[in-house]
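With one protein chain removed, the remaining protein chains of the complex are shown where they sit.
Right, chain A next:
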Amino acid sequence: MGGAGAEEELTAQETALYDRQIRVWGVDAQKRLSKAHVLVCGVNGTTIEFCKNIVLAGVGSLSLMDDHIVTQDDLNANFLIPPDESIYGGRSRAEVCCESLKDFNPMVRVAVAKGDPSLIDGEFLDRFDIIVVSCRPLKTKLFINDNCRKRSKHIAFYSIECKDSCGEIFADLQNHSYVQKMPGKEPEQQELTYPSLQEAISVPWKSLPKKTTKLYFAMRVLESFESSEGRNPGETSLSDLPAVLARRKEMCDRMSLNESQIPTVLLERLLAAGKKEHPPVCAILGGILGQEVIKSISCKGDPMKNFFYFDTADGKGVMEDVPPTPAD
């Protein structure tokens, strides 16, 4: 708590605007937020929800990296793109959304970061405290996560994917210390150590608890299939089912997991989803990620470790700790 640079007071303007949320997380957290810099690679309906949340919350700056030219498809779950080709035509997703986001909170700097996420270098990363990646190949995610870990500066890494009616968030906060406040107890300092993305997706399945959500396994099968085919996340259709089922068999055999742990219907749903995002799911995932990033920046509150899943089929939003933290 406290920490360097937290001495300055919030301006009257900030106090008035942030009144209701300061009552939730305190002035100190608000000051930390206003000094945090966030990079989002991959602009879609889900990350836009997240962007909206943290711009409203009052982060220091938000940079958007996505050079793809806006197409009709991008409009489906994205409320920042007006359905008018004369506005979005020929412009990148980052550019169009950046413009709309600026309006949300004049106290936050929102900018476009040009470039290719798969080529991000270490020094560039140092400009940020939080990196969020979405809809990029596993290879790119691993590369960025690995680079974040190599920097001496603490950079938190998140990956987020929406598959129509369900979704996954991954978090790597490396070593994270924070103040835990449980009902009826004194605040306590806590330390957490996170595995890297590579570690978190390579855990032998046999070592995981039986109750681990099926989405964890299903997402690994899908990811493995997409990587081997050189596809981006979501570049799939139901016609890929036979190949994906073969992939499931191969992985389950190798890691001694019963194939029934990854139901065919679930894989079908994920394949059929393709790049489709269901707006209520975007709102839920973007809300959770927003909250997680705020917790991470403010060092207040139990952060998610290290996966979060939501599925409209059962309505649950669950956290999974992979590999499980050994009990003391």
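One rule holds for everything that comes next: a residue touches a chain if its C-beta (ideal position, glycine included) is under 8 Å from a C-beta of that chain, and two chains touch if they have at least 3 such contacts; residues count from 1.
Keep in mind that, in the parts below, contacts and distances are computed from a predicted model.
Considering only "SUMO-activating enzyme subunit", "Transport protein particle component", "Signal peptidase complex catalytic subunit SEC11" or "BOS complex subunit TMEM147", the record for the omitted chain gives "SUMO-activating enzyme subunit", by its UniProt protein name. Annotation: of A:Ile81, A:Ala94 or A:Leu271, A:Ile81 touches the absent chain (contact as defined above). The set of chain A residues touching the chain not shown comprises 9, 12, 15-27, 45, 49, 52-53, 56-58, 75-77, 79-83, 103-106, 164-165, 181-184, 210-211, 213-215, 263, 265-266, 276, 278-284, 286-288, 290-291, 294, 301-302, 304, 308, 310-320.
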